[in-house]
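A single protein chain has been omitted; all remaining protein chains appear in their positions.
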Amino acid sequence: MAKPRLATCSLAGCFGCHMSLLDIDERLVELLDLVDLDKSPLTDKKEFDRPVDIGLVEGGCANDHNVHTLRQFRKNCRILVSVGACAITGGVPAMRNMIGLKECLEEAYITGPTIEGKGMIPNDEDLPLLLDRVYPSHEVVKIDYFLPGCPPSGEAIWFFLKALLTGREPDLPYRMLKYD
Amino acid sequence: MDPEGQVDTTTIEDAVGKFGGARDRLMDILQEIHRRLGCLEQQTISALSASLRIPSAEIEDAASFYSFFNRAPKGRFHIRLARTPVSLMKGADDVARAFVAATGAQIGGTSAEGDFSLDWAADLGMADQEPSALINGAPFPALAPSDVRTMVEELRRNRDTTNALPLFPGSDASGLKQSRIAINLLGPGPVLFGDKRSGDGLQKALRLSPEEIVKEIVKARLRGRGGAGFPTGLKWRLCRQAVAETRYVVCNADEGEPGTFKDRALLTLAPDLVLDGMTIAARALGARQGVIYLRAEYAYLEAALRNELDKRRNDGLLGANIGGVNDFDFDIRIQFGAGAYICGEESALLESLEGKRGAPRDRPPFPTDRGYLGYPTAVDNVETFACAAKVIERGAAWFCGFGTAESAGTKLLSISGDCPRPGVYELPFGTTLNELLDLVGASDARFVQVGGPSGQCVGAKDYGRRIAYEDLSTGGSIMVFSAQRDVIATALQFTEFFADESCGWCVPCRVGTTLLKQDLEKILRGRGTLADVRALESLARSVARTSRCGLGQSAPNPILGSMRNFPEAYEARLQEEEFLPRFSVLEASAEAKSIQEHGLLDVEER
Partner (left out) sequence: MSDQDFLITVDGMKVRAKRGQTIISACDAAGVYIPRLCHHPDLKPAGHCRLCSCYIDGRRASACTMPAAPGMVVVSNNEELNNDRRVVLDMLFVEGNHFCPTCEKSGDCELQALAYRLGITAPSLTYQWPKREIDASHPDVFIDRNTCVLCSRCIRASRDVDGKSIFGFSGRGLGMRLNIDSETKLSDTSFAAIDKAAKVCPVGCIVIKRTGYRTPIGRRHFDKAPIGTDIEACEVGDPE
């Protein structure tokens, strides 16, 4: 029987959740016995070419490209998991949500104290369009499970994946349920 | 504040002096200052804090709660337009547009020359004459867009500068005919509007012992007319039995339930009956002071009510030794609300009376035990007092001759909406909705909202149900909606009302009412899924179960009621998708697009 396939992505996040996944250390070997890694920054595979069993999403949606990627994941993953504070709440990138996009960009690129000379808001056509605010993943697509933490500890990620891969409800024990 | 930035300390000192610098008269003091200055700015609050020697945080706590207290200067004429499902069906939006065009002010703003401020307001108590407005407190019912330009010109010519916000500018401006409000008493009934001989009830009460009065009220099975239906006799007995130096009688004239205007009719056409009832209650309870808590929207009734009170003082019906009875001393004062629906809830009303924000109290203790200023207090509806006067005048047996076994007497109903004959009707309890709809000429009612937004939405299959405590209980609001009305849009307007009026004290009501509104909006905009409807229902039930007072407990009623009665209205709007986001990428990226000036990536739009 083929192994379940696992995909991961990082949207508006810091890759800290991916780092935490790598923090499971030697259990990575055990993980790779249980799953095949599909589309992921770790494999550098760019596109989905077949259905995937589990998708792990790090980061919220800050721009239209994030939304596009997240929708691709929803379409191609049987089980979609929102991993980490940014995917679940918007996290640090969402700290702009109370300010307003224009004011935020102006502060960052035109009026802020670190701007030397005449600043400008980047407008290269290859840049994705920012959304009015950063959206948590579950406000964009249906999410099946949430794995909170900033980042979730390697231990929590391992516990969670192992439960999911062995057909148990991935209910985190108290000491692993963290928002920080 | 004058243009030099000086605080008007004279006005503040005058207002404080007028009410003896009493902390518990803070609402009166704020009202007085607001009347003179037109707003309550932060500097005013600070100066008042110094004068009253109480922390400004306490004053701000109260002042910031009420929607009729302006916190910044407004135009010379402050126009408040009623925004309710009934006013909207009668064209309030068109009237509002006409006001915007004629005054140059936007809704929520002030015109450039400073003459006009426009605001939406909750129900103003003229649901039978919508669209309606208050202009500096004066009522303007039955507005048509074509009236607006003349009205605005007339007002602009009025240069009365004696007050920052001249009260009732229309009263001496001949062109403003609308400022006189009609009382559409279309169905006078046998109890309250039968014969209007005043004083008979009170004269009889003077010959009875306090206990005999309570016994007669108990015998009459009189229940509270505000909607909750608590037995009045029991309330008076509990209040009487509480050990205390004094007791208070409070008349709840905060008639704030959208669609209600029957207390305005009573206070205008039969104030003597209401005041008789309060005086009889005072006799029964041993109270020396009564207060009428009158909603700010009815400020224009003040002069007539004050005249009535003065007349009674002259006639010996208020004051010392009433009716020649030794030691029966009782007087009544009027205190105003300031635009807060929640103050119709009796314990919130008492908080407001004591000069605080209108947040309901925890019970126990009940007001009959510890009410106004900590003393036993009977808070009763305007109509309840009028009924009590008739019970004593004509006897419990006569009173029980009307109505049903569990609901004795008659009920005043304020009927509005899609019907040719909206107005006030006094009908015996037990009247069916069918009979009622015939009376008002409503032939194609799709549903009837009984008891206002907090009441029940009743569909045609249930028009055989009766107005009675044991069936459809109502404080008197009946709104009729015809076949062309949208059930979900109406439920949304009611839900918005609760979100605006939530006092904020408890979490489920403060946050939940807004979430309910947003979730229902999503469905109404055609972005709702079956999962959304299920989640909405579940949220509505949690809000109802966990909220602290009746407002939050009944705020989900419009949603739950419309779901129960009109599931097809929801089904028609549902989308097939398992999940739909609340926002569209196109809308959410529009601002960035205008900033960055380039197109969307390839994102399938929904």
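To keep things simple, chains are lettered A and B as they appear, and every chain counts its residues starting from 1.
Basically, a contact is a pair of C-beta atoms (placed from the backbone, for glycine too) under 8 Å apart; a residue touches a chain by one contact, two chains touch by 3 or more.
Here the structure is a predicted model, which means the values were calculated and not measured.
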{"item": "Among the chains presented, those that the missing one touches", "value": "A, B"}
{"item": "Touch with the omitted chain, as defined above, among B:Thr368, B:Ser547 or B:Ser589", "value": "B:Ser547"}
{"item": "Interface with the unshown chain - residue positions in chain A", "value": "82, 85, 88-92, 94-95, 97-98, 133, 136, 138-139, 143, 145-148, 150, 171-172, 174-175, 177-180"}
{"item": "Contacts of chain B with the absent chain, listed as residue ranges", "value": "42-43, 46, 54-58, 60-61, 64-65, 340, 357, 362, 364, 499-508, 510-515, 518-519, 535, 539, 542, 545-548, 582"}
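Keep this in mind: only the chains that are shown with their structure count from here on.
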{"item": "Length of the line joining the C-alpha centres of chain A and chain B, rounded to whole Å", "value": "49"}
{"item": "Residue ranges of chain B touching chain A (in the complex, touch as defined)", "value": "578-579, 581-583, 585, 587-593, 595-604"}
{"item": "Complex contacts: residues of chain A adjacent to chain B", "value": "63-65, 67-68, 71, 101-102, 105, 121-123, 125, 127-133, 135, 139-142"}
